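Shown here: the complex without one of its protein chains, the others still in place.
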Amino acid sequence: MTEPYPNGSGAEIADLGFARLDLQRAARTGDPEVVFGRGKTPAQVVAALHTLHEAHPDGAVLATRLDGDAAALVRAELPDADVDEVARTAVLGKPRAPRGRVAVVGAGTADMPVVRECVTTVRVFGSDPDTILDVGVAGLHRLLAQRDRIDEADAIVAVAGMEAALPSVIGGLTGAPLIAVPTSVGYGWHLDGLTAWLATLNSCAPGVLTVNVDNGFGAGVAAARIARRAR
Amino acid sequence: MTEPYPNGSGAEIADLGFARLDLQRAARTGDPEVVFGRGKTPAQVVAALHTLHEAHPDGAVLATRLDGDAAALVRAELPDADVDEVARTAVLGKPRAPRGRVAVVGAGTADMPVVRECVTTVRVFGSDPDTILDVGVAGLHRLLAQRDRIDEADAIVAVAGMEAALPSVIGGLTGAPLIAVPTSVGYGWHLDGLTAWLATLNSCAPGVLTVNVDNGFGAGVAAARIARRAR
Amino acid sequence: MTEPYPNGSGAEIADLGFARLDLQRAARTGDPEVVFGRGKTPAQVVAALHTLHEAHPDGAVLATRLDGDAAALVRAELPDADVDEVARTAVLGKPRAPRGRVAVVGAGTADMPVVRECVTTVRVFGSDPDTILDVGVAGLHRLLAQRDRIDEADAIVAVAGMEAALPSVIGGLTGAPLIAVPTSVGYGWHLDGLTAWLATLNSCAPGVLTVNVDNGFGAGVAAARIARRAR
Amino acid sequence: MTEPYPNGSGAEIADLGFARLDLQRAARTGDPEVVFGRGKTPAQVVAALHTLHEAHPDGAVLATRLDGDAAALVRAELPDADVDEVARTAVLGKPRAPRGRVAVVGAGTADMPVVRECVTTVRVFGSDPDTILDVGVAGLHRLLAQRDRIDEADAIVAVAGMEAALPSVIGGLTGAPLIAVPTSVGYGWHLDGLTAWLATLNSCAPGVLTVNVDNGFGAGVAAARIARRAR
Amino acid sequence: MTEPYPNGSGAEIADLGFARLDLQRAARTGDPEVVFGRGKTPAQVVAALHTLHEAHPDGAVLATRLDGDAAALVRAELPDADVDEVARTAVLGKPRAPRGRVAVVGAGTADMPVVRECVTTVRVFGSDPDTILDVGVAGLHRLLAQRDRIDEADAIVAVAGMEAALPSVIGGLTGAPLIAVPTSVGYGWHLDGLTAWLATLNSCAPGVLTVNVDNGFGAGVAAARIARRAR
Amino acid sequence: MTEPYPNGSGAEIADLGFARLDLQRAARTGDPEVVFGRGKTPAQVVAALHTLHEAHPDGAVLATRLDGDAAALVRAELPDADVDEVARTAVLGKPRAPRGRVAVVGAGTADMPVVRECVTTVRVFGSDPDTILDVGVAGLHRLLAQRDRIDEADAIVAVAGMEAALPSVIGGLTGAPLIAVPTSVGYGWHLDGLTAWLATLNSCAPGVLTVNVDNGFGAGVAAARIARRAR
Amino acid sequence: MTEPYPNGSGAEIADLGFARLDLQRAARTGDPEVVFGRGKTPAQVVAALHTLHEAHPDGAVLATRLDGDAAALVRAELPDADVDEVARTAVLGKPRAPRGRVAVVGAGTADMPVVRECVTTVRVFGSDPDTILDVGVAGLHRLLAQRDRIDEADAIVAVAGMEAALPSVIGGLTGAPLIAVPTSVGYGWHLDGLTAWLATLNSCAPGVLTVNVDNGFGAGVAAARIARRAR
Partner (left out) sequence: MTEPYPNGSGAEIADLGFARLDLQRAARTGDPEVVFGRGKTPAQVVAALHTLHEAHPDGAVLATRLDGDAAALVRAELPDADVDEVARTAVLGKPRAPRGRVAVVGAGTADMPVVRECVTTVRVFGSDPDTILDVGVAGLHRLLAQRDRIDEADAIVAVAGMEAALPSVIGGLTGAPLIAVPTSVGYGWHLDGLTAWLATLNSCAPGVLTVNVDNGFGAGVAAARIARRAR
């Protein structure tokens, strides 16, 4: 069921039939294992979580983008897993002790699923998330009231849809590493998040980084990597 | 050289050979006459300005989007005209007394040509412009310092490129009619202003109106119409 | 449940768990409160309407973009609310006395939901709507027959899909502030309203303002703001 | 220099080295020969016109999309040719007697090059063009004053840029075959004519046909084919 | 229920509550009346067909884009109507005697609904359709075998999806007026017919006209207008 | 039921009512017959497979893009057919003996349906497929471990979604003909495979060929044609 | 100036300061070396050609996408080089003996630069090109007259702009491996070749492969690889 790593580093691969899992990714990157739920059957999600957890019993394993059936089967078959239907995530095993802090800032209520996917990812990837909600730019006082918490973070994730002005405003207030997550939230025609995406890439605040639309997972991975290395 | 208006309202049309000018637009809409400079030769611009001014000697006539040659010929042939090379406009005749006030707010230095096209248009179309510059959202204190002037306006025009967050922030501060002008200003890839345009259309602040990219003229027309009717 | 407004203006925020409502928006902008229904559960819509109405008992509160379940629950739980399934709106409380008049002009039958969302919004935001229907440009006589009503308005909203020629034709007839609402109505391939949207932004009539596709709410907010300030 | 037509219809091909001209297209389609000037050197344009004219001495040959150098060389080398620098066309030989009438209607001054390319094409392809200019929809009375001329045509070509509302308005007035030519004329951001193009394809008037942006030639070919077959 | 036509031509409008029908369109354009089914309830479709047929008892009335429920109700309530579920059309009343012939050519089996919508439209609009199927360019002999029928038509409609090469090949064979209908048929990624649409607009055969994607109705209207005027 | 091939090559066409099958394609191209399942009813798929198999009893006939109902009916009505629900294909008859080898390389688990459609096509079109899975570029050792199998192929098909980097990496390792199949697999916003498609067209490895998104069939046809001609 | 190849295959890299040339690509892929001229100064092009030729004296080295200055300096500094200003290529050294034949078919005169870039690439990459010109689908007899030459090829490259129907027609005539090269040639609005590109990807003929717009080089590389392996 395993095959030698071609350049001798000792990597092993678990062949589940429907996929071959790379059991040494953690050794190469220092990150936990992740199961991407989309396109997998509920049984495949459970099997992948189980196999990866057995290979890495001392840490946590994350599954993302679970549909309702997969979330239900994980609850039934893996009772120790922590399942979040809003974030569409499941976590099996205990994350290592967190290092550093990541502020995850959400502009509006509708951005909640992306915020929570990001928060869970930050935790599994070894840092401490601080969630700040409903601070959209059309009511500046709500954002300014949270400025101290933002200033204390080692990395910031700003989640925003519509015109996605939030990252620019935060970027003018702080010099911490800042990752924008555009979301597909809008009132009318917003091209499935293209508007927010273009906005984050054209921020007038220098140094704003971005990820794909609704990709709270990717932002969480990057933010945790930054925060857990911070002094 | 004139022909009867088909429904009997007395409209006349001046046939210049290269164009037929509608001399009764002012009667129908209450607005001054305008020469759109793009695609016209400098001599055609001068002829159109001259003809329209003779037909409406008591008010001002505006020309927009003048290239360098047209601006120079207007200066030479029509010494009474007020020519602005940055705004690429020329004004012939004296605007009527202004009614109401329009705040024209610009996010950055690079938005200046659009701001000035708008300011001149507001003046020619019968209102009083108040110009506020360099108040981008990456330095919120600069915008907040101008809040009183914004609150006093009967209509607001917010000119912004890049991610165009300015209209949303202003829209959260005031309830006056607000027109966003997206501009084709950006650092990198911004699709000739599409980014700013989409952002203004998806503003999280309700009631933000928009015009085409870089269209300071259109915004000025609309803002003046609003302001000069205001109590 | 409330927190102090950071710059001392006395704003309060109601924390409903799933959202934090900004109870002082009315004080800042002069506008009523609005609940955006999309992405909220029916129970959340009812809770938000109820809380905002209690905070502002003397005026009306508006909910938009309600799906069928939310509309039904509002009818059941808030019997005083005025629910419109076509417009997908609900109104709770009595709007203040209207000032000014807004002509809401619709090109075709299929534009009705957008027209009615706009009309309700105008009324809640404090102005008097006048609805004019089925005046598309392929039968000019129907539009010309309504010219007097259009001329009497303090602001005009022109709702049109397909090639959206209506705003340009109206813009040639009048000088009142004019807002175009492109709709996602079409016979074949129209890119979900992009065609109409681009058309309104490129109108040959000067000063046409626009909002997002199908955004009757945004147009209504802006038109009411303009009309209620008019002399 | 010629080769047999494979299915025995007697077609011949003239090999000029840089191109092989199809000398029997006229026999197959009933249309005159055309040289597409773009991408050809001035000498190649002259050679192609000359060769085709010799093969078809009794009719006219058309060249389109000539740049300035090509137009000049045609004037110098082929003094019998009729060269139009605005339309960027040249005609060599005498068109056959026209049959039917084509109304070519242009919305604005800036559409002139497309209008004239179309008018010349109609004439060379055997019909009689009637040119009607400056009848944009923002001044409806100018269009309505020309209604009789439009009604008399066997086919109508409506040339319009910006939001291209003209074809819809004409389509509501008449039942004659109607071809819209969107042009790349605009005030601001119009996507090189995409706006006008989309508008013509989504006309609310039934049966509007369209061609590519600025393609006065294609519209002229089709309109002449329609008109010369009309009773 | 009727109102005077403003310029005295005697037009009348039927107000059905949900729509105001223009009863004089036939007088202005010479075409029959049409009910556009999309967005109308089945009862509204039936009412509109009935009212228009009563106003024009001597001709046919057409309804297009009927969904299954509307088609069923028309069958039940209007037993004299001719309903075609593939074309999604219904016809009430007898079309006038046809004049001229229209060849409606379809590239593949999947284009059938568009072909039939076009064929029915041609018949209702007063011409005689000739249907030619399955003549895609990947098997040229099938098309060449039908050349005589194509040559005899007064107008040709070429319906094709995928890369839509058929109109170009037909355009090289004949000089009759030629209308291309791009369809949203494809194997993989074709952008909902954009590929076919762009192809028809860029045909290397001169004079190809086009309509919107899948718009067999629009092509039928135009083709019938051309054919019934032909000698 | 058959008609003569116009240029004398003896082709015959089977008219099934809903389609006319070209029974001589094999003679012209050397390829087997194929039924494209999309848009056909299950009964039409069965009839087409049956008719083509009877016309070509010595080889295999392929059906692609079968939905669940069509696959089930083929299983029931044509028990000799080999049906693959993942690939959505059915094969009736025995493929001729394979010539050459095609390596079909898939980046990830989610690309499986496209990989299997390609593998089946290669076999039916007369070559020998070698399937290599789960060798995405984020774990290079997995790809490098398969290098010998890749080097031995006469043609390579690289199937990849997301950023589709796999074809470039393979193209740097080998000089065999290489076809990339972009897939519509992605984590977030990927424009239905446009990202992968653009990536394959812009590969930094020279000579990478591409097909439409998810078009495993087209890649299989081309690869088999290449491999079965190879020395 | 050289460094060891990490996995022991003996590769060497030449460091020219502005670039590090991979001298072992030929060993890995069997292909000659290529200098991509765009973005390089004329002196850099000459240096790269010279260095690669010295490393591979027994074969040919190709440079593509040369601007006028680079072509001139290559002529002056490397008199043995074969420079083609139309194709914008230079060849230094003698290609190895050709194996197999590639038909390079061009639809129109304007496609010539792409055709010649492809032809030269085929020759340098070790196969024998056969050039067939001016066989666009609007005159089918010209293409059918060349059918024998097309049938004899081991691989076919079809170069076409506008609607790019040529590959589909050829694909219906032959079963040889077929590569389409869409070109940025058009009459009007064609989106810089997007139209032709989409058309080739949606060909109704199965197995058509494609490369980037105007990429005659890439098609030539792939076609030569296919042809030189053919029996």
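In order of appearance the chains are A, B, C, D, E, F and G, and numbering begins at 1 in each one.
One rule holds for everything that comes next: a contact is a pair of C-beta atoms (placed from the backbone, for glycine too) under 8 Å apart; a residue touches a chain by one contact, two chains touch by 3 or more.
Source: prediction; values computed, not measured.
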Contacts of the hidden chain among displayed chains: A, B, F, G
Per the touch definition above, residue among G:171, G:193 or G:206 touching the missing chain: G:193
Residue among G:160, G:213 or G:230 that touches the chain left out of view: G:213
Hidden partner chain, touching residue among A:37, A:108, A:139 or A:177: A:177
Absent-chain interface as seen on chain A, which is shown: 28-31, 34, 154, 172-179, 197, 201-202, 206-212, 217-218, 221-222, 225-226, 229-231
Absent chain, residues of chain F that touch it: 107-108, 136-140, 162-165, 168-169, 171-173, 186-191, 194-196, 198-205
Residues belonging to chain B that touch the chain removed from view: 109-110, 133-134, 139, 141-142, 144-145, 185, 187-190
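Just so it is clear, only the chains that are shown with their structure count from here on.
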Joint neighbours of chain E and chain B, given as chain labels: C, D
Numbering shared by both copies at the chain E-chain D contact, with half separating same from different: same
Centroid distance [mean C-alpha coordinates] between chain C and chain A, Å: 37
Where chain C touches two or more other chains at once, by residue number: 139, 172-173, 187-190, 194, 197, 201-202, 211-212, 217-218
Contact graph of the chains (line, ring, star, complete, other): other
